[in-house]
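Of the protein chains in this complex, all but one are displayed in their positions.
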Amino acid sequence: MSGEEFVPLSLTPMLIGVLAAVACALPGNFLVLRRQALIGDAISHVVLPGIVVAFLLTGLVAAAPMMLGAAGAALVSVVMIEAIRRLGNIEPGAAMGLTFTTLFAAGVLLLEQSDTSSVHLDVEHALYGNLESLIWLDAIGWSSLLDPLALAGLPPELGRVVIALIGVIGFLWLFWRPLVVSTFDESFAQAMGIATNRLGVALVMVAALAAVAAFDAVGSIIVIAMFICPPAAARLMTNRLEHQMAWSVVFAVLSAVLGYVFAGYAPLWLGFENAVSAAGMIATVSGLILALAACFAPHRYRSGAPAV
Amino acid sequence: MSLELAANMGAAPKAEIPTESPLAIRGMTVSYGQKPVVFSVDMTVEEGSMTAIIGPNGAGKSTLLKAALGIVSPLAGQALVFGKPLKAARHRIAYVPQRASVDWDFPTRVIDVVLMGLYRELGLLRRIRPQHMDKARACLERVGMSDFADRQIGQLSGGQQQRVFLARALAQEADLYLLDEPFAGVDAATEKAIIDVLKSLRSEGKTVVAVHHDLTTVRSYFDRVFLINTRKVAEGTVDDAFTPDMLNQTYGGRLATGQIDQLELAAG
Partner (left out) sequence: MFWNALTLQLGYNATLVTIGATLLGIAAGVTGTFLYLRKRALVSDAISHATLPGVGIAFMLMVLLGGDGRALPGLLLGAAVSSWIGLLCVSWLTRLTRLSEDAAIGAVLSVFFGFGIVLLTVIQTMGAGRAAGLEGFLLGSTAGMLFNDALVIAGGGALTLVAVLILRRPMTLLAFDPEYAAARGINVGRMDLAIMALALAVTVIGLKVVGLILIVAMLIIPPVTARFWTERTDHMVLISGLCGGLAAWIGASLSAVAPAMPTGPIIVLSSFALFVLSLLLAPNRGVLAVYLRHVRFQRRVHMRQGLLALAQGQPIYEAFTVRLLKRAGLAHADGVPTDDGRARAAKALRDEKRWELVRADQAFESAAALYDGLRDIETVLTDDQISEIDQRIGGPQGVAS
């Protein structure tokens, strides 16, 4: 394919897809190891009410208030889950399910009740995202990558995903050691004076940051799939955390690129006229990768003596 | 209130515990729900001693350790470490949690677990240098596990896992070692290796406190005991406190008389 077609139409959506996938997969490694995989599920559901509330409060469909609203909702949901879990003595899974369905219901209701028909804000968009539309109209070919004028016309979602990814990497780099220690052995970490609770909340908030930025661009399906599938598949490839992180990045990139290509081009090859949902296809590919890993990966079985 | 005034009040209760003991616990009460697991317990650990915390299941042994370390928050009471609040003395404690409290399927190697013991030294970002690796390897050597440094932890047997935990504690180079059931479910060779290490720690002047289950080995392993069944029952040297009378009080009727006779007890 020529650069004239690829760069404006496919480069940016693909790049955004890849960056969003990596931003979610990195913290996803810790969520999966901490048996908190479904926190990712919960976060991605509550992003919708957050965005709706932000819109109702500000009347703007702008990135900043929406991201703030989504982050706020993520924080509210984390606090709510913890509160229900502790106050009601409810098991975490149920507390999570209760919280995110309620917040999601509230979001849907608000959306239906308020006059948002004029703006581009609907449930479908929240679920599927709109990766295909993030094109770079100012680009005319590979040369545009060096053209400041054209670069100024890059879709703003790209910048936000980059910032989120930098935030995620920065957090993991800075708090790598305490995160590892507290994930492996929480009571030892506490005895060392590590504030494990605060660290856990920080991890979830960083995951929420990634979710919000990715959601903005690609919808919530990718968010859940990328939190869980690449790290889960990566866990089956290796027995070392550092390697697992690397594998998860590889799988996330692979899912995003292949998913985007299949969604955009496979239907055309098969004789259909329109492309299918890229977000859905990326999630599907990540699932196929996980299935392959579950069948063939070298470290797919549990090992060693049970800890009793 | 000014300091002088406080001093002048003489007999008035003060928020300080007058002791330099490695671990001093005062009036500690911990409850899960409405049931106190540890009730109003005082404990004073002697420096350079090896103390066994002994009591029946559910008597609050592990909970007492966790409360002392701030892992569970007590309803009342406080703990001082070398005469200082926990925060100021954390670096002097090494803690070995129960083996079963950890997910052994975690993707990491033996040597990485031992390096966790250097967390305070390394901080957030300091790089792991050859000297840190050497230290970690030396600790593994000390528990007889050097050949396993690069193994995944899930591949270890129960006893090997326990030794790795001990190696991690050694890497902390602490003055007070708190161990939660270090001998639970380990093989005889491991038990011997662990007790040898603990005894050598004592000979270096360190203090060891361990939750212990096996009454038959108390006399040969430890020099002091702390008997607990929610309340403190007794505390002292093995000769003074590890007596049939005290054991009866600790275990109630649960310990058959024949069992007690088999223990090499001091004349009670």
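Which chain is which? They are A and B, in the order written, and residues in each are numbered from 1.
Basically, contacts are C-beta pairs under 8 Å (C-beta built on N, C-alpha and C of every residue); 3 or more make two chains touch, one makes a residue touch a chain.
Everything numeric in this text was worked out from a predicted model, so none of it was measured.
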Of A:A106, A:V201 or A:V257, the residue in touch with the unshown chain: A:A106
Chain B residues touching the chain left out here are 9, 11-17, 26-27, 29, 31, 34-36, 39-40, 75-78, 105, 229-231, 245, 248-249, 252-253
In the whole complex, what residues of chain A lie against the chain that is missing from view? 32, 35-38, 40-41, 45, 84, 87-91, 93-98, 101-102, 104-106, 108-109, 112-113, 123-124, 127-128, 221-222, 224-225, 227-229, 231-232, 235-236, 263, 267, 272-277, 279-284, 286-287, 290, 294, 299-303
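By definition in this document, only the chains that are shown with their structure count from here on.
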Cα centre of chain A to Cα centre of chain B, whole Å, reads 42
In the complex, chain A residues that touch chain B: 33, 174-178, 180-181, 183-188, 190-194, 235, 238-241, 243-244, 302-308
Quick one: in the complex, what on chain B touches chain A? 66, 69-71, 87, 90, 93, 95, 97, 99-109, 113, 116, 119-120, 122-125, 152-158, 161, 168, 178, 185
